[in-house]
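In this view, the complex is presented without one of its protein chains, the others remaining in place.
As written, the chains take the letters A and B, and residue 1 is the first residue of each chain.
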Amino acid sequence: MLKIDIDEIDRTDCGNQIHQLIQELFPICRSITGDGVRETLSIIKKHISLDICEVPTGTQAFDWVVPQEWNIKDAYIIGPNGEKILDFKNSNLHVVNYSTAINQTMSLDELKGHIHTLPDAPDWIPYRTSYYNPGWGFCMTHKQFLMLEDGNYEVVIDSEHSDGSLTYGEFFIPGSTKDEILIFSHCCHPSLCNDNLSGVAIATFLANLMQTKESRYSYRFVFSPASIGSITWMSENEHKLANIKHGLVIAVAGDNGHMTYKKTKAENAELDIAVQVVLQQKGLEFDILDFSPWGYDERQFNSPGINLSVGRLTRTPNGCFPEYHTSADNLDFVKANALADSYATYLDVFNVLDNNYTFINQSPKCEPQLGKRGLYRKTGGHKDVGKRELAMLWVMNMSDGSQSLLDIADKSKLDFDVLVRAAADLLDCDLLAIA
Amino acid sequence: MLKIDIDEIDRTDCGNQIHQLIQELFPICRSITGDGVRETLSIIKKHISLDICEVPTGTQAFDWVVPQEWNIKDAYIIGPNGEKILDFKNSNLHVVNYSTAINQTMSLDELKGHIHTLPDAPDWIPYRTSYYNPGWGFCMTHKQFLMLEDGNYEVVIDSEHSDGSLTYGEFFIPGSTKDEILIFSHCCHPSLCNDNLSGVAIATFLANLMQTKESRYSYRFVFSPASIGSITWMSENEHKLANIKHGLVIAVAGDNGHMTYKKTKAENAELDIAVQVVLQQKGLEFDILDFSPWGYDERQFNSPGINLSVGRLTRTPNGCFPEYHTSADNLDFVKANALADSYATYLDVFNVLDNNYTFINQSPKCEPQLGKRGLYRKTGGHKDVGKRELAMLWVMNMSDGSQSLLDIADKSKLDFDVLVRAAADLLDCDLLAIA
Partner (left out) sequence: MLKIDIDEIDRTDCGNQIHQLIQELFPICRSITGDGVRETLSIIKKHISLDICEVPTGTQAFDWVVPQEWNIKDAYIIGPNGEKILDFKNSNLHVVNYSTAINQTMSLDELKGHIHTLPDAPDWIPYRTSYYNPGWGFCMTHKQFLMLEDGNYEVVIDSEHSDGSLTYGEFFIPGSTKDEILIFSHCCHPSLCNDNLSGVAIATFLANLMQTKESRYSYRFVFSPASIGSITWMSENEHKLANIKHGLVIAVAGDNGHMTYKKTKAENAELDIAVQVVLQQKGLEFDILDFSPWGYDERQFNSPGINLSVGRLTRTPNGCFPEYHTSADNLDFVKANALADSYATYLDVFNVLDNNYTFINQSPKCEPQLGKRGLYRKTGGHKDVGKRELAMLWVMNMSDGSQSLLDIADKSKLDFDVLVRAAADLLDCDLLAIA
């Protein structure tokens, strides 16, 4: 049985290490293709021996085609008085991601048709993309936008679209069975910390730890661009999907909000119950969302032709915090303690899934005599029963081969940990067998 | 796909027309058999080309036998002082429906044993029947009853029971499939407007409109007496029942109360969900009742040997408004705007049922690329997704051949209309096929 002692994690140290990796990845300008993703994966590779795969532009990926690579060297706007009023070097969010190149002088009016701002958050730069609709644009604070003066602007985006490839990274840890747990983190967003350097960095540290553990499940970590990236990964690796029993999209895991789980399409899958048990037993506030085909890559994994049991475990979900997809999702916004707490929670989900066995009671006619095996207290007549004895009674009573420990936890309202220990004791004296 | 634009209905005009038909039908003295039903059906026939069927007295109808015809020419009571104190010509409710003939002078005491009143509503005449228990009686206001003076009364009911037939009307509109929707309205009550000239008149106008529409379902409208009438219709037309997929009893649809749906016996039939979706999307108050074997003819349609999926959609249901089965259920009690609103609601139920297809996603592995088909907005990075795009994502995600659009509406909480439009767009570009 997998045993990761969540309470033994040094959360300060662990949170700081994760935050440090985020700092290292923050400045890189990522997109759905191009050198930004490559550079990101090569940094991850310093922690875990990632397989980095390149899928050529033009490759069919189910209904999609791998697009051209986009790389950008520079971008800026020079105002009527000759000053550089916007510079890609200050923030890669300033350029609409995947913009075509431009080098032109134009009137303010013409320029304005290409500028995106957030009137409701006038100090923040929005993050915008234009992946499948060739065009160019800039993003700036609304404050700056309001102060733009009439006149001619020199507008430069030194970007290039060219045949190349889409890049993803994969890391596999074999378990004692071929059943797999998939961990997916999207790595296509530029300088945005919570979405999703938090997920990328935590997944790196999870992989790092899990390769040192013995577990029933194999673990497959995938780092790829969102949407076209996960679609391409599935299309290229369709033969691997059959072994995936459970999957988690790990994202938005560094803000101060509470944890939020979005269920699989089935909504009562083993994973759904496991995550809810973990969140309940943490004793902190949390939210459970029903599945919907909108959000991150769980959409793709839960499509009807793929149908993997993949949920999404985040802190405050996408779109639900004001800093989402803005320059305010920065290095200050993600906190070491929140990152460490998310990390520990993911590990606990692994714990629960790995230990969620189904047993068959080997002495099923009435209760067996626990006392003669040293498993029961010595005097009788007391008002109630100890938690450990009660856990053994529940496990014995429900273990007819159709109920897993999670089912027993749900029914008995006992902590999963207590049930795991009770089951281990009963297994030791042959009162249980694995179904 | 059926498309009736509910918002385009001219409710004033439509409500007035329905009310006018009710006015024309109001004076007729109907019963379970006899000329009153015949005259009623012949008036309906001026609007739709109704088949009028006569089933002879004595015909076996399952456990029942078609009873004799009842016809009445006159009825009155002459008081001790020689004045006519009650006259059938003023209200056909004055005579207990199906009364045997009488022509006799009797004491007040003897007469009182045959008089029905409503002590709690002393100004109203009750409606009473004596179908399967030969006898006679009068109904009057309780006020009048209290003022009856001692003495002899001349009591006349000039009615006749004779072999003849039971009469019903049927109107069939073929659709593109042989699957049928049954609309049933009982037409046996004398001068009572809400129960059920409202249902009879609305059904007439529904039939009139539906014969001009192309729809998947065929529609069968039946106008017949309640209980023995519906039983006789089923007994005579047993071969037609297999094609009936859904049915609605239309009644009590003209009062000012909100709409009330009584579910089919299954309680989660497609019809049950369709009606609830329609009522929810109207945005007005409504009630949902569980099935019970008491009420109108839904009792018969849902009997265990018939088992049709028939619900009942009314406004304030039978027995739940004080004017029910009294002279106060008159021409003032039913309102043109309520009649029009009910009419529009029934049509919307037809809309939903007709468009409730089940689809199979033709590109089920991950989401298809909607953008290249012009079905998706152009820039990315926004906080949320448009309703139309979301509807397409839901339809694609759930269309594995097991989920209808109503199932998708229930799950997604999106409006049925929006889903129908999304499905039509996806169908157009071959991303869906009808299951």
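The rule we apply is simple: a contact is a pair of C-beta atoms (placed from the backbone, for glycine too) under 8 Å apart; a residue touches a chain by one contact, two chains touch by 3 or more.
None of the values given here were measured: they were computed from a predicted structure.
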Just name the one of B:245, B:312 or B:325 that touches the chain not displayed here.
B:325
Can you tell me which of B:100, B:130 or B:208 touches the chain that was removed from the display?
B:130
Looking at A:78, A:288 or A:393, which residue reaches the missing chain?
A:393
Touching the missing chain, which residues of chain B?
62-64, 96-97, 116, 126-133, 135, 137, 227, 230-231, 234-235, 265, 292-294, 299-300, 302-306, 319, 324-325
Residue by residue, what part of chain A touches the chain that was omitted?
361, 363-369, 371-372, 378-385, 390, 393-394, 396-400, 412
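Note that in this section only the chains that are shown with their structure count from here on.
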Could you tell me the distance, in whole angstrom, between the mean C-alpha positions of chain A and chain B?
54
